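I have placed the structure first, in the form of structure tokens, so that the comments after it can refer back to it.
Not every chain is included here, but those present sit where they belong.
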């Protein structure tokens, strides 16, 4: 066991840290649209310097770094409060899926523009009737010569209005069993058959969109992983999402925690500060511990993944654990605020509301517990 | 012993439910919350006044209905159930404090019009910045009996003409909206109850001197209990929505309510909602009939209902999944009202501290 960085890892970190310091673009603009263009420009800068897709193979424009280096990359970016890259889903899911299941032509065609943020990606999995039960999706694709004609509705689609490509799972064989008749497509979003409608959340923001697909057309060449093989490819996508997520989420959580601790140090509370209050102090300490445990579990998972090629059991717990901590932390933050939390202008009321989705988005806590019970502990399926 | 509403109380409950269902369907709640500046229309206020609700618990001598706190919480629970945006709770709060501490002339001048629904009232509790607890207000009058300072998070102050201001040592003043009082809206977490900041700049302040510590404490307890009752109604509604969704929504070829992760969550909601209702009814009854146990009962009710309101609405959101997180679904109005109520009139921790004191810990 050795929790220090190797000489190579340290060199990687130092080089990256210096680069970020020299190239940090400053705070992002306020308006949503400007902010997105700002993040796109930032990704271009990162890409030009060779830091995009750190762990992707070098032949496809990546840096060929190790998983630990990739984690260092994430830590450093969050540490420096650098803007998020514009093409998050392309980098975290789209690229890895094309690398794992795509043809050589697809790799050549798609990977470069993902890295440079020239083409933004979005994900078309969930449907109004298919939330946790993804395999029940109804969007259908019908073959028409060299093309497929797609009709249906997707939901919770981040960045749909900016995206060029949508990772779309649709039913190509209505007669096959639920999991069998699905196919994984890359759908061009810039076509008349695709309508994007923003989906406003309880925070008042619209992070997500609904996608109304009416006879959109997709060339047969845009299938990833072969016709009827959509379930397996989708599962790969989700695995990549969750593996990367555990690390990324704990980093953001740590920043939020630090902000709450700072807030508690300042907030007057029963004649002293909130940080001095025994109850708040004890709960904050516990959340600090939980956040550390989340981080340590994520790194243990990383080691297991590097050693055995697959993420260890620790990785699968991360998303669920993160949601629990983040919800508890934002609740505590509103309690520290006290009556002022009734006003909407503070940060914490927003964070509190936003956190309500944590145990739903990217796999509900209930589904994640099922997965842990069935796949790790080997308990019988609830059928 | 009879721990159940009597026939009159039942009739009040039924009338309220029917009236509110008709007048405040969720589309209307949404419209009021998002489009009406004050959160209600004059017609709506007139209707509520005709029902006698603003003066429900005000003595008949002061133009009210002279009913008790039990009747008050029966109506409050229904208002919560409907998430009806309305300045009723604010007006009732001002009226209860005036009834508890107003002199004869103050009652005549301010309480009677409130009870009749002729004027709208509110109570300004929180200084800027607000302390932890409603008893930390520091505002004090100048020598010429005027108030200068800032009060924040005052509900319905945009519509209120009569404002009871809470100051240092729990002293209360009656002020009327005029040119020495500037009112600015504050964007609130809960869009169904509008909040405002008050800038008092030498506002003439008429201290309420007609009561004593006990009557004022009782009025505050009534206000907290009414708010707790609202939260019970909110939680009841959120639970019903969750149960109904759990019966309808299918995943993996069965209703999600057939999974223990969902059904046990719903059972937990029932435990908390029924518990909060019992606590609120008990507190209301004690406020009317058992002054000795009333402060403890009210503190318990507000503490328990604050937690219940937030937990049940949040839990209902989890049952709903993604759709519950959307603006177009109505659940968030319940969640936000419950969370705001939890902070208003002293949060759960504040009231648990009261409980600790009162049981001699």
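By written order: A and B. Residues from 1 in each chain.
The rule is short, and it goes like this: contacts are C-beta pairs under 8 Å (C-beta built on N, C-alpha and C of every residue); 3 or more make two chains touch, one makes a residue touch a chain.
Quick caveat, the model's predicted, so the values are computed rather than measured.
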Labelled copy-number formula for the complete complex in this structure file: A x2, B x2
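Note that only the chains that are shown with their structure count from here on.
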Interchain centroid distance [CA atoms averaged], subunit A/subunit B, Å: 40
List of subunit A residues in touch with subunit B within their complex: 126, 128, 131-133, 136, 155-156, 199-202, 204, 268-270, 279, 334-335, 338-345, 349, 352-353, 356-357, 359-361, 364-366, 369, 382
Subunit B residues within the subunit A interface of the complex: 126, 129-132, 152-153, 186-190, 195, 251-253, 259, 261-262, 314, 317-318, 321-328, 332, 335-336, 339-340, 343-344, 347, 349
